[in-house]
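Only one protein chain is missing from this complex, and each of the others stays in its spot.
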Amino acid sequence: MIVFERRMEANALWTLSSFIMAIVAGLAASAVLIASTGANVPDVFGALLQGSVGSPKALATTLVKATPLILTGLATVIAFRAQIWSIGQEGQVFAGAMGGYLGAQLLAGLPPLLFFPGVLALGMAAGMGLGWIAAVLRNRFAVNEIISTVMLNYLVVYLLSWLLQGGPWGETGGTISYHQSPMLPDTAFLPALFGSSRLHAGVLLPFLAAAICALVMSRTPLGYEIRGLGYNPEALRHKGVDIARTVSVIMMASAALAALAGAIELFGVSHRLRADNLIGLGYAGIIVGMIGGLSPIGTVFAGLFFGGLASGAVYMRVLGDVPASLVPAMQGITLFFFLCAGVLARYRIVMKVAVQ
Amino acid sequence: MSQLFQEAIIISILASTIRIMTPLLFSAMGELITQRAGIWNMGVEGTMLTGAFAAYLVATLTGSLWLAVLAAIVAGALMGLVIAFMTATLRVDHFIAGLGLNLLAGGLTLYWFQSYIQGRAQPIFSGFQDVDIPLLSDIPVIGPVLFSQRALTYVALLVVPVVWFLLYRSRYGLELRCLGENPKALDVKGLSVSARQYLAVMLGSAMTGLGGGFLMLGFSDRFLADFTAGRGWIVIVALIAGNWRPRGVLIAVTAFAFLESLATHLQVVGAQVPHQLLLALPYLASIGLLMGLRFRSGQPARLGIPYARE
Amino acid sequence: MSTALRVEGLTKRFAGVTANDDVDFDLRRGEIHCLFGENGAGKSTLSSCIFGFYRPDKGEILLRDQPVQIASPMDAIRHGIGMVHQHFVLVPEFTVLENIIVGTQRSGWRLNAAEARQKLRGICDGYGIDLDLDAYVWELPVGRQQWVEILKALYLDAQILILDEPTAVLTPGESKVLFDIVRKMCARGMSIILITHKLVEVMQSDRVTVLRKGRVVATLDTPATTPDELARLMVGRDVSFTVTKPELAPGETILAVEGLSARGFWGDAVLKDVSFSVAQHEILGIAGVAGNGQKELFEVLCGVRRPAAGSIRFKGEEVAGMSPRAMMDRGVGHIPDDRFREGLVPEFSVAENVVLGWQRSPKYCNGPLMDREAITGLAREMIGEYQITTRDEHVSAGKLSGGNAQKIIIAREFLHASGLVLANQPTRGLDVGVIEYVQTQLLKKRAEGFAIVLASEELSDLFSLADRIAVMFKGEIMGIVDPRKVTVAEVGVMMAGRRGDIAASKERVSA
Partner (left out) sequence: MTGSPERAAAADPDKLNIAVILSAGIESAWDGTLIEALERAKVAKPHGLDITWKYTDPLWGDDAGDAMRLFAESGEYDVIWAHSTYSDQVKKLREEFPDILFVVVGSGNEGLGGNQYWVYKRVHEPAYLLGYAAGKLTKSNRLGAVGTFPADDVNDEINAFFAGAKAANPAVERTVAFIESWYDPAKAGEYTKAQIATGADLIFQLTGNFKPCEEAKILCFGNFQDQKSFSPSTVLSSAVAQWDPDVSWIVDEWWAHKAEGKSYQGNTDKRWFAMKDGGSAVVPNADLQANVPAAVQTDLDALKARIMAGSFEVPVDVSDPKAK
């Protein structure tokens, strides 16, 4: 009989090597998949590597792609650590972009040093509004947060659709009716770093956010309460923590992070409001946060890994000639090996022979 | 708007309610079994999608719809096997196992789909037709609503009492509920917790997969990316809203389907509001309904908590 | 007498701990054999190994002198071994009957309750157990849940029954009934392994095996030993069972409760018109069978539950309906009865638990960050002062034994409280050494001028500690008595619902 025996201490070296093994195993399994369609495996992986880390431009793309994933991942970390099962990151990303777009209208003309913080803050505020609604539904009306956040996701998507199609924000004129807003003015583009055309200043924010999250989680009373809430809310309640208030704070903070992702996408990448580049960022963030072991630093690495895969996907498609849908499949496969590796790091596999 | 109250439209609203709810019902009953056994399977969407894809593949390859139904069931059970391995054996967090499954299913089905059609015209199949039950289908209003539906619809409606019986009146059901409430109570009687969890998750996922397969075979003729379009999430919502009881889940699924059907007909009769608002109606109304409800939570006590003896 | 079961050289290690170290043990047919030892001595682990729930790393188990392979509870059950676990293994959402039959039916796919019902009737009648088989377990008071556990074992035809601290949740009356039934079982040839921390109960057994730190210290014939000897063997030093309580004149009134009532989840009255007061240098004991409103009373007093009516005056200020935070800030300390659920965050380290509730206090913060140095410093101090046995302050509290976990709570509450301590069942499940310690600490606070409300199901505790005893029954106070003037029996009668002398309280409230 095979049993898993808990290790005394998770061994750092063993943890690291098991995760490397997971990546290798994940890639190996993907190779089988690639080979099954007759494509050339080394070519495909070459393209993947080239597209994710092969050049400064590829690295920039990886960073840009990782940015929203890390932020939605952090949103997940904060909520899930408190055992608040918010699935609302998806809608909050949309809300962030919408709030940011509204901000761009309201704050147009301000100097950049005021404009960008202003519009990002408005985006985050819009997300926080959503988080607040879910928190009120949970605290006041005992509506399970999975239900409320899933429902709010749908509502936000339809709201954006209306704003862009039939509502006030749709692009009018020569190219009317295409589910997108007009292009933002150049002054509303997040400034580029290192003269790159792609690497916008927003890529710095996830790292800043992760550092803040790490500090908050491990060193502040709020982080203490978040962790405590996840472990044992009853004890916290007995010891004077206002659970409803803490839940609201957590859901709003989490929503703000997810919304920041949406706002950065708007000002850094798409430069106009439209839905298709926002779809899936929230759901992917949940997975990123969980692969990151619900730790802010782990989430950064997981986000970079997923960002690299996403960035390499196009190269794989164009140079390696495999369907782009290989990438989500590879992400899924790698995720599973990661999970197995996580188990390996925490447990020892022991073959138990019946003792006579 | 006044059109809405004509008999033909009322019948259409009700019949549409039944059509929308039945695939969801299979999946929701499947997820109910899974969750009552303590496994928080978030992979409903992926399981339904895989079930739908398997059904499409087999339907177009063999032309047999019932083989396709079987394929959806088997595909669902296989997804259940993956979930069971992750949660019962590896004791991975249930949420991440399920979400990972969604990712994997979304990618793999699309990848295989593209490999399957390979640039040629997409094969299509001709799905299930309505079956008129003799005599009953002639009853006014009720007849066309209830007795002129797909064969699997009747099965779906039967599944509710069957699941109820399984959970509350069978020996296996008592053990299954025990898994969700306190698996240790089985363990101390010398029964294998993980074997039972495997069985429950595979059975539940098979039904979930069947829900996806029915969506394909009953209401479509082709597969497309993201075919299930978020219905898996609605299933999870219905389970929570239905308070983990067969009847509650039935009510939740019905209410949701009715709202969706109503919104559909409102748009069609030309309600003068943005169509997005009508599309959002079921979601808005669901939240509203749930705000008014309060009950003692029926959530299994050990739901989502991996069981380990030591 | 023949040997029913023998354990030879059993060793069981958990990650980092050797819970049983080369244990030899034997159980004779028809005897009650006690396992006695400190919290964490390895009693439960040994039982679980015998029951096949844990797999020992080394050692042999023999039944009627035949070596047997017990790889799982299934094997144990087949060999007629039954076990009642220290913490209930029940499904609250199931009925009593369902709890008993789940997993026992081996064939047929419909539930077959009728047969089971009949068999259970026979068992209940045979032992004089009175239990409604169709009641939901969550409806039953804890004491009755214990019978469900015992019935589970009997239903499976146990010949050897392991009872792990069955009386921790029973009233003295219920414990007595349990012992009668256990005697009957022995008379019918069953053998019992009984784990208990209560010396009175140990003294009723036939033999006793004392464990210390996983090793067997001695196995003795009970009639040939004394409680003092057992206690000494257990902890390795002398333990005094009688704490000395100095006479102190009560000071000013700290807490005055008038006409307090509260409602439960279903709107039922859980507290009815409760009035009492406590003064400085005073311990008010709350006697009563568990489930008669003590828990709710403490919850209302510490702000976790809102009262439906009535007044609570703390140092003259009306505080009824205030939040737990407000009560804590005013100096109310609370030692809850469910320590790992309400008193501690088990996953937090000892140090983090020491500041639980005060994590935002400027004392432990350095600007927006928590002050790690201050907190670990404090934790080290507390570990020293309260003799908490732990590797260091970073160990998570859940890894400590129940006694040491309780010490963290006591340390924290005593540190932050000023004026009033509410202690609900502070010694439940603790070994005698730790009980002595807790009692000493309570008396120390009393001497310092605290008012203390102390609920306990152990009347002996209350008689040795309390200045006055309020007896609760069905959410009401049956009377407040002076322990020097009444007998245990008289209080016992009041616990069963007979009204007594309330004069003592009336006097104080008007004072």
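First chain written, first letter: the chains are A, B and C, and each begins at residue 1.
The definition used in the following text is that a residue touches a chain if its C-beta (ideal position, glycine included) is under 8 Å from a C-beta of that chain, and two chains touch if they have at least 3 such contacts.
The structure presented is a predicted model; accordingly, all values stated were derived computationally and were not measured.
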Checklist entry - In the intact complex, which of the presented chains make contact with the chain not displayed? => result A, B
Next on the checklist: From the list B:146, B:237, B:279 or B:303, pick the residue that touches the absent chain.
Outcome noted: B:279
Item to check | Full-complex contact with the absent chain, from B:155, B:229, B:251 or B:289 | outcome: B:229
Checklist entry - Of the residues listed, A:72, A:148, A:161 or A:334, which one is in contact with the missing chain? => result A:161
Checklist entry - For the full complex, which residue in A:269, A:286 or A:341 touches the chain that was left out? => result A:269
Checklist outcome for this item: Had the left-out chain been drawn, it would touch chain B at residues 3, 8-9, 11-13, 15-16, 19-20, 23, 114, 117, 119, 121-122, 124, 127, 129-130, 215, 219-222, 224-227, 229, 260-261, 264-265, 267-270, 272, 275-276, 279
Item to check | Where the missing chain touches chain A, by residue | outcome: 51, 61, 64, 158, 161, 165-166, 171, 174-180, 183, 197-198, 269-272, 276-277, 310-311, 313-315, 317-319, 323-325
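Keep in mind that, in the parts below, only the chains that are shown with their structure count from here on.
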Next on the checklist: Tell me the fewest steps from chain A to chain C, where a step is a jump to a chain it touches.
Outcome noted: 1
Checklist entry - Max contacts between which two chains? => result A-B
Checklist entry - Cα centroid separation between chain B and chain C, in whole Å? => result 46
Next on the checklist: By the touch rule stated above, which residues of chain B touch at least two different other chains?
Outcome noted: 310
Checklist outcome for this item: Within chain A, the set of residues that touch 2 or more other chains is 6
Item to check | Interfacial residue positions of chain C with respect to chain B in the complex | outcome: 14, 51-54, 72-78, 83, 85, 89-94, 98-99, 101-105, 108-112, 156, 265
Checklist outcome for this item: Note: in the complex, chain C contacts chain A through residues 15-16, 55, 69, 71, 302, 304, 323-325, 327-329, 334, 336, 341-348, 352, 356-357, 359-360, 365, 368-370, 372
Item to check | Touching residues on chain A, where the partner in the complex is chain B | outcome: 4, 6, 33, 36-37, 80, 85, 87, 137, 141-144, 146-148, 150-152, 154-155, 158-159, 161-162, 165-167, 283-284, 286-287, 290-291, 323, 325-333, 335-336, 339-340, 342-343
